[in-house]
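Excluded from the complex is one protein chain; the other protein chains are retained at their positions.
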Amino acid sequence: MLMRRTERSKRTILWLCVCGLISGMSIGCPVSLCAAEALTGKLVITGSSTMAPLVAEMGKRFESRHPAVRIDVQTGGSSRGIADIRFGLADIGMVSRSLHVHERDLYETPIAYDGVTIILHQTNPVHSLTNDQIVAIYTGAIRNWRAVGGKDAPITVLTKAEGRGTLELFLRYFGLKSREIRAHVVIGDNEQGVKTVAGNPHAIGYVSIGTAQYDAERGVAVKLLPIQGIAPTMENVRRGVFPLMRPLMLVTNGVPEGLPRRFIDFARSSEVTDLVLNQYFVPLSE
Amino acid sequence: MVNKRSSPWLPLFQERCVALVVWLAVGLVTTLFLWLVSEIVLQGIGVVSWEFILSAPQNAGRDGGIGPMLVATALIVGVCLGVSVPLGLGTAIVLAEYTNENRRLSQWVRRSLDVLAGVPSIVFGLFGHAFFCLFLGLGFSLLSGGMTLACMVLPLLIRSTEESLRAIPREYRLSAAALGLSRWTTVTRLLIPLALPGFAAGLILGVGRAMAETAALLFTSGYVDRFPTSLLDSGRALSVHIWDLAMNVPGGNSHAYASALVLVGLLFAINLTSSFIADQWKKHALT
Partner (left out) sequence: MFSINTLSPSRSDYLLATVLRLCAVLSGVVLLLVVVFLVQEAFPALRHVGLVRLFTDDSWHPTEGLYNLLPMLWGTMLVTIGAVSLAAPLAILSAMFCQFYAPVSLARWYRRLIELLAGIPSVVYGFWGLVVLVPMIGNLHPPGPSLLAGMVVLAIMILPTIALLMEASLAAVPQEYLHGALALGLRRWTMIRNIVLPAARSGLFASAVLGVGRALGETMAVLMVCGNVVQIPHSVFAPVRTLTANIALEIAYAFGTHRSALFASGILLLLIVLGIVVVADAVKPRWTYGE
């Protein structure tokens, strides 16, 4: 027993040494980029945290097809992606909202679609809310679930942090300004919203449909509400009838050429449809 | 009897009360600890295996393992300690042994260090991004991340080592000088071994903070989850991976718990080893 343990630790130490050696060696010789026929080079992609896991998976598959290419995906938020491609820090930006007026000079390519819907705790007796009711709840005009047919309990309102793609979509659809929102909890990423609502029976929030559906199917105590009577399903997003939806886009500074072009084409192709579905987004085409 | 302050039973009563309070506090801390750890262990143990520890993540981390994150974390912490331990130890000795405690300059230095030890990690992250990644052009890399953490850990290390050097009675130094020991011998054979508990505590806290750091690393070492091949590669630290799984990947809970379990286990192993080494060194150096 003791012998085996020391064996194992020796092996671990050896392994660590090898790792150190490799890393030391590769510092010595910087990566050189040669312009051969086969695709080579390094692609830096930054932006939306919603998209980062998806694009990272696409990058891995692209790398396996073209071994001389390296694709580094960094997260940080939609506007970060735009800032980075403007400063030349990244080749491609990931943006999960439509571009603002002053960003229209950039070149956008959608690679998938995503919907946003209202979520409540599973035990909440309310099954639907009209747009007016949602606006009233988010502006603080309605503060108790009784006013919309629920239990006598104060409403806990969740909203997204300012600057998030999801918030901008929500505000635009309901014609609100972020200053008008009277929230009790401000969240960052989708999963945090689901976890917060699941932990509070009187909460209301809005998150990406994919995230909410995935969690609800696996027994997390949340339920998705329809918007204007349209069920929040991936199918309705795919058909384009769900009102609150957004494109997930790869954005470049000017029309992409060379390696970025090849990667964007790859990200739109049917070769990655399974990856898009795995991350609970809606692919461009079936 | 009762109104006499010097009565024999009042101090005894007080003594018992304090002991009770101490044991209650310790019970509370232990309960909290067990609560937290049992949560991590119960939820994570089912996923952890050699396969999980060695392989690369798949499907945004829902499947596969955490091999690249472990390598990235080890390299980041290695860079961090490689930079901060020599600098920190040297600086602490200078502050405690070579400067007059009451001189204005050394007071200012000490004060600045206290301030920097309190600066939020995310602010160091901002600095690291602006300085190492952009200004020095290191980009998102393990080197940037490690050096950012070194800046973060340095004040902590200096202050805790210096405090324990200062706590060594002056008589020890005078005796050493009277024996004609050189400064080198005094420092290495007497002062460092005596200051070791403080240094070890500072180091353990530093490593703990470095390995647990999330916010600062997100902007410096990045998010790339492949096996790093050089220190200039971007690499995702284990803590960043946990955060991403918990907050951004639906269905990432079980792998988040498993990764947390591995990280906590790793830290426990490091603590055991470092305090073992510290004990050995102390015994060896003082005899």
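Think of it as A and B in the order they're written, each chain with its own count starting at 1.
Here, contacts are C-beta pairs under 8 Å (C-beta built on N, C-alpha and C of every residue); 3 or more make two chains touch, one makes a residue touch a chain.
Quantities reported herein were computed from a predicted structural model and do not represent experimental measurements.
Touching the omitted chain from subunit A are residues 49, 75-80, 83, 153-154, 156, 161-164, 177-179, 183-188, 192, 195-196, 199-203. Taking the complete complex into account, residues 11-12, 14-15, 18-19, 21-23, 25-26, 28-30, 32-33, 35-37, 39-40, 86-91, 93-95, 98, 107, 109, 111-124, 126-127, 130-131, 135, 151, 154-156, 158-160, 163-164, 166-169, 177, 180-184, 187, 197-198, 201, 204-205, 207-208, 211-212, 214-215, 219, 239, 242-243, 246-247, 256, 260, 263-264, 267-268, 270-272, 275 of subunit B touch the chain not shown.
To be clear about the criterion, only the chains that are shown with their structure count from here on.
Once the centre of each chain is set as its mean CA position, subunit A and subunit B turn out to be 33 Å apart.
Every residue of subunit A that touches subunit B in the complex is listed here, in rising order: 16, 19-20, 22-23, 26-27, 30, 49-50, 52-54, 56-57, 60, 72-76, 89, 188-192, 194, 210-211, 214-215, 218, 278-280. Residue ranges of subunit B in contact with subunit A, taken from their complex: 59-61, 71, 74-75, 78, 134, 140, 142, 218-219, 222-226, 228-232, 234, 244, 246-252.
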